[in-house]
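Take a look at the structure below.
Only one protein chain is missing; all other protein chains are in place.
Let's look at chain A:
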């Protein structure tokens, strides 16, 4: 057996990914810059703040070589506000609170503004859009404008728990934060469960179910269940879908559709 794990990243792999998030630290000692495989690390000069990947910040924190400045969202006030939105707000009765915007995405306050995706280019010439965990969503001062309402980043469960566990003395009122995180988990988990009803939409071709604002660990928890339900629904509905497809093909044929069918190959893979 080459690989025993199921499809989709597992909980420990998600935690591994969350450790790539960037956090802000205050170093307690000097350390020259390092060229890591994950990218260069800036020199540490106390008391100047530095941005490091979370795994490195935790390594330094455990050896008492640095203090971690908690992410902007990991304070009692923003968490209480998000919890209020999640549980009380009319618009988010059945949806998660909005996630932090991606680079180029308009703020939640600018309704109607068009998003402008800003791609980087890879050395192979392909487009690359940065996404969590490689966005500064867990630094002490997020790049997003300060008028944005607080929001939970993609890896909020993992980052929150790792920091509570390893750096609770750096957090403001850790017990309160722990309580709020737990409440948030429960409110959002209930939403995830109640959303099972609409999964039928994802079982049809071209359809889908939106889970915008979901956290990585929350996805990981529900992945097996959701994919299982949707694939079951798809099998049940496959004859219906086939009939609909044939009907549409017939309509197209009557409307003078002239496409050529290539059925000499079983699969037609795309060339990248």
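Just so it is clear, a contact is a pair of C-beta atoms (placed from the backbone, for glycine too) under 8 Å apart; a residue touches a chain by one contact, two chains touch by 3 or more; residues count from 1.
Keep in mind that, in the parts below, contacts and distances are computed from a predicted model.
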Notebook entry, point to check: Can you pick, from "DNA-directed RNA polymerase subunit beta", "SUPPRESSOR OF NPR1-1, INDUCIBLE 1", "Transcription factor ibh1" or "DNA replication complex GINS protein SLD5", the UniProt protein name of the chain not displayed?
Noted result: "DNA replication complex GINS protein SLD5"
Notebook entry, point to check: In the whole complex, what residues of chain A lie against the chain that is missing from view?
Noted result: 1-3, 5, 7-9, 13, 16-17, 20, 29-32, 34-41, 55-56, 59, 63, 65, 99, 101-102, 104-105, 114-117, 119-120, 122-124, 126-131, 133-134, 199, 202-214, 216, 219, 223, 226-227, 230-231, 234, 245, 248-249, 252, 259, 261, 264-272
